[in-house]
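With one protein chain held back, the other chains of the complex are shown just where they sit.
Up next, chain A:
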Amino acid sequence: MTSELDIFVGNTTLIDEDMYRLWLDGYLVTNAVALRVRSGILEQMGSTAAVLQSDTMDRYRTFHMLERLLHAPPKLLHQLIFQILPSRQALLIERYYAFDEAFVREVLGKKLSKGTKKDLDDISTITGITLKSCRRQFDNFKRVFKVVEEMRGSLVDNIQQHFLLSDQLARDYAAIVFFANNRFETGKKKLQYLSFGDFAFSAELMIQNWTLGAVDSQMDDMHMDLDKEFLQDLKELKLLVADKDLLDLHKSLVCTALWGKLGVFSEMKANFKNLSRGLVNVATKLTHNKDVRDLFRRAVLPKSVFSVCPLPRWLPTPGPLGPLHGHPPWLPPAPLS
């Protein structure tokens, strides 16, 4: 006696959170069944392994059918095939687009191409995340990237609108997309100590201040690309190190601004010249794409610059854009709050 066909269809599609997690994590049916057996669920219900197997298969099939819709979350909301409570819909989407820290650190800044996809095997081995799950996460990144790539307006808003993600998750995706677009190098050994959160924070500031969209809200389709003109302008920051007066002025302005806001204030003050030189060095060389990609490595590299305080609190940030573009370039970077 073999079961040829075995299905269960409810008027309301029930979502078992634990099962969903197992599925997202890429467990095969057999592994998932084994895990569930170990969880003692059978004893609770006085059930058999066959029942568990059937249930698992069935739920996996449902998730598989839902997956197509999850690729375009607004479809999930408007589709008629599965009647799912709104709270469950949100959960389905949020969990589907969630990613592993370990995974994102491997992929951040890489081109979301077929080539990278081929490396997922290795990433899976390194991170211990199943290949299936790696693929899902990678495809999510790529899908979001493709959709918002050419779009006008705020990156986060676009992502939220088209993928119905929570605010935090949308911000994370904005960072991922921004990094992928600008191909910032994040994989170097020296950068290993930085978490995804650190990069995401930097990305947010860069999107806010360094992109074309940030400069001119009329040109708001360029939230992903850095403002080339701005990068060119940064060359003139050389003055800040070359001219003694400007250096002092810069120092005093920065110190005033950061007074009381920084734990390592005295060290900063003592090393200001070195720090400033390091930063200006990084800033003036952002004219070539290759250098831009290397931004983080170089920004972290000079011991002199970042020995005081780790990224991202000391990332070179040009502050509110208005003043930077309208004023002489010697104006100091605005302090971070």
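The criterion applied here is as follows: contacts are C-beta pairs under 8 Å (C-beta built on N, C-alpha and C of every residue); 3 or more make two chains touch, one makes a residue touch a chain; residues count from 1.
What we mean here is this: contacts and distances are computed from a predicted model.
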Assign the chain not included in the display its UniProt protein name, restricting the answer to "RSPH3 protein", "C2 domain-containing protein 5", "Delta(3)-Delta(2)-enoyl-CoA isomerase" or "Ribosomal RNA-processing protein 7-domain-containing protein".
"C2 domain-containing protein 5"
Contacting the left-out chain in the complete assembly, out of A:52, A:108 or A:295:
A:52
May I ask which residue of A:21, A:75, A:111 or A:228 touches the chain that does not appear here?
A:75
Against the hidden chain, chain A presents residues 1-14, 16, 45-48, 50-52, 54-55, 57-58, 61-62, 64-65, 75, 78-83, 85
